[in-house]
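My questions all concern the structure below.
The complex appears here minus one protein chain, its other protein chains still in place.
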Amino acid sequence: MSATATSDAVLLQGIAKRFPGVIANHDVDITIRSGTVHALIGENGAGKSTLMKILYGVQKPDEGTITVDGQTVTFGSPTDAIARGIGMVFQHFMLADNLTVLENVVLGAEKLHGIGEKARSAVEQISTTYGFGLDPDALVEDLGVGDRQRVEILKVLYRGARIIILDEPTAVLVPQEVESLFDNLRVLKAEGHTILFISHKLDEVLDIADDITVMRRGTTVGEAKPDSITKHELAELMVGSELPSPETEESTVTDEVQLSLENVTVADARGRRLCAEVTFTIHRGEVLGIAGVEGNGQAELVETIIGMRKVATGRIRLGSEDMTAWGTRARREAGIGYIPEDRQRHGLLLDSPLWENRILGHQTQPPSVKGPWIDRAGAGSDTERIVKEYDVRTPSIETVARALSGGNQQKLIVGREMSGQPVLLIASHPTRGVDVGAQAAIWGYIKDARRDGLAVLLISADLDELIGLSDRIEVILRGRLVGEFDPQSVTPQDLGAAMTGANEATA
Amino acid sequence: MNALRRLGASLLAPVIAVVVAMIITSLVISLSGSSAGDFWSVIFSRPVDRAIVNIVNQTSLIYISALAAAIGFRMNLFNIGVEGQYTLASYAAATLAGAALFPGLLNVVLPLLLAVLVGAIWAGIAGLLKVTRGVSEVISTIMLNAIAITLVGYLLNKYGVHVGNGVRSTVIPESSRLDGWTFFEASDGPVWTLATLALLLGVGFWVLLNKTRFGFDLRATGMSQSAAVASGVNVNKMVVVSMLLSGAIAGLIWMPSFFGAAHSYGTAFQAGLGFTGIAVALLGRNQPVGIIFGAVLFAFLNEQSNRLTLETDISVNVVQITQGTIVLAVVVAYEVVRRYRTKLEQRTVAEELAGQRQPAPSERATT
Partner (left out) sequence: MRARQLNHLWLLISLGAILMVSAVRILTGAHGIDSIGTIRAAIIATCPILMAAIGGLWSERAGVVNIGLEGQMILGTWGAAYFTYYYGPWVGVFGAALLGAVGGLLHALATVTFGVDHIVSGVAINIIGLGASRFLAEAYFTDLEGGGIKQLTGLETPTRVTIPGISDGAEYLADKHWFLVSDLASLVGAMTTDLSLFTVLVAALVIASAWILWRSTFGLRLRSCGENPAAAESLGVNVYRYKYAAVVVSGAMAGIGGGFLALVSSSGFTTGQTNGRGFIGLAAMIFGNWRPGGTTAGALLFGYTDSLQLRDSTSVHALLLIVGIGLVALALWRLRQGKTTTAIVMGALGVAFLVWFLTTDSVPKEFAGMTPYIATLLVLALAAQRLRMPAADGLRYRRGQSI
């Protein structure tokens, strides 16, 4: 593919990586030119993260070669990659909160300048050169998100990295922070660094990248230059044209209000507002979609509605009843179904059989229980029903949940939460990390339920999913609802602008 | 067949552990210049009648103690304080029973209830500290152990009956004694009446954990606190309730012996059962049936080792090494077996499903 190998910083050829039951990467070919910002884009689960772990030496590829600066290399561990001048900034920061900036930076690279004064001045120098403005003696726990990210970048620069991998660096940033990150990246590029930028946000990619590689289903499917491709074309490459996206159906919205929030404010332990004065209603037969960049309060909002967090001020009503003071159990008994964002942490008992997982969240409701007793037979036969109706692929209901694939785990959860005629369904990223078949099925179930008069609160990072399923979309930004959109007329671009606050600036 | 395989897998870990412990014990004995063969022939010889009675009685005490620890462990709550809870509870019950304020059987039932109450309260302190102040129950129960033991020492010294060098609580009246049933010669001693308490508690434990909503909530909290919270479990309440339960059971640990043989709190008090219980709970995987085997094994080893002094030159204390090694080996073995089983199960599911027609998206992509 590439004729001028010497000017390429990194060359990945024919990379493949398999895990039991899953092919994470196959036939991956990428050429990254020196001194450029190279974007790697793709949906969640497209195999970007695995590929980056391979490039950083965390995992070994089953096939294929990695060439760095013209030399073929094999990485046994991140140390090898670091030695080759590769540095990685993880999406979830790899920082020790209780250590100082200096300690975090020099950790693992103590041979360079020790851990004392020499190291401090080296850190200060880098911080100044690239305009990071970090105090080496500050505790990391006292830093904001943007500063933490700069600490991460400082870490890789300190090690002399020339090739820097940034894994979804903007996912946790607010727009101003994104801007200052991009400023930092431009300085880095000007200094001759090569940057590999992983994202699924097209605007950002078009803004910062020199080259773009698109991944889908574990492999590279196309390359582009930002000035010769439109966002729509990129999106199509990313999603694949044959991929189904949910089609909106005729409205089934009724007049009957099922859930209403009035000026709901949620604060964390320190009193910082996570959600502020949120007000909305959902009617029976209506799907309300919430769009927002991750970390803008949607997760906290969901946890508040299901009762896992306390409301600071405001009221929540279910139908005509005020449920602000209810616990999670009372809310579930009143007919709220909950598909959690992190199914493994919040939705399943991984080492329990499926029939016990059927009981979870319905410990007080038939057919799982009779009075204070667990009804094993009832739970078992209802699990059989879910397995059949929701097409959960499992050898038996005695299988432990951990053994199922992500998609089948999710179908089980959806089936469970639809049981017992719920009145409200909270679906948080219902199709995240789920294969295409299961995704279409889950969309189908949500539509069916809506038709039957269920009120649905849908949170998703997949804008097409939101537009396709919702009757109405609210955008959440920094804990506040900042705009309402009609999915019939809205475009992902409009939503994106509202989600990032871009429309605020122009308005 | 699936059930059979599962049974095999659950037996695998303890069997490995016992074998490892036997090897290590043999090594230790050989290294100290004695004969491992002698040791095993004494241990595995048929217990005398008297020893059988002792083993049954001791099994009941150890079993109750293990249940007390297990109920906390099942929800990832480490009640290390069983020792202190039953010491304090035993002293309280012995004092009340010794005062003989009530006639006959009432003088048994009320002290038993007091033991339950005192044990529950002492454990409840740790539970409350955990939910209100975020204090780790491991540390607080260790501290409470020491406080309880010192406190009992003080109270006994101050209010107890001083006899010669020793001190004890007032002996309970004849009418409040529950000696039990003699199966062999009278000199072999009786199996204590209250040893049946162990059986009752075991059944109760099993029913509570496996058949009730409360038990489901408790197990769910132990397996995944986050999932339990999302399912509507009030975890703080569960922490306090299960600490109370654990302490309540702990309060009863020494009662069979007290009403059956000791009749007063003093030198006859058997200390250390709390820690034995923790070990046995781990050994039996916190399952009521598994714990039975663990309790019998420990009681058996303790009793049989008494013969070592008479018949060999090996120290009785070697069985403590055996017991400790079994516990450590069994938790390691469980962990290893668990990992292996998870892998196996995932593979089995993948294989069984491959039999069905299922084009996984990734497979489709490769073609």
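To keep things simple, chains are lettered A and B as they appear, and every chain counts its residues starting from 1.
Here, a contact is a pair of C-beta atoms (placed from the backbone, for glycine too) under 8 Å apart; a residue touches a chain by one contact, two chains touch by 3 or more.
Quantities reported herein were computed from a predicted structural model and do not represent experimental measurements.
Visitor: Return the single residue from A:Leu107, A:Val187 or A:Ala330 that touches the missing chain.
Guide: Residue touching the absent chain, from the options given: A:Leu107.
Visitor: Consider the whole complex, including the chain that is not shown, and state which of B:Val167, B:Val296 or B:Leu328 touches that chain.
Guide: Of the candidates B:Val167, B:Val296 or B:Leu328, B:Leu328 is in touch with the missing chain.
Visitor: In terms of residues, what is the contact footprint of the unshown chain on chain A?
Guide: Looking at chain A, the ones touching the missing chain are residues 53, 58, 77-79, 82, 88, 90, 94-99, 103-104, 106-110, 114-115, 137, 155.
Visitor: Since one chain has been left out of the picture, which residues of chain B touch it in the full complex?
Guide: 28, 32-34, 78, 80, 129, 133-136, 138-140, 142-144, 146-147, 150-151, 153-154, 157-158, 275, 278-279, 282, 315, 317-321, 323-325, 327-328, 331-332, 335-336
Here is the rule we go by: only the chains that are shown with their structure count from here on.
Visitor: Compute the distance, rounded to whole Å, between the mean C-alpha positions of chain A and chain B.
Guide: Inter-chain centre distance comes to 45 Å.
Visitor: Under the stated contact criterion, what part of chain A meets chain B in this complex?
Guide: Those in contact with chain B are residues 20-24, 26, 217-219, 306-308, 327-333, 338, 340, 342, 345-352, 356, 359-364, 369, 372-374, 393-396, 398-400, 402-404, 435-437.
Visitor: Inside the complex, what are the residues of chain B that reach chain A?
Guide: 2, 210-217, 220, 223-224, 226-227, 229-234, 342, 345-350, 352-353, 356, 358, 360-363, 365-366
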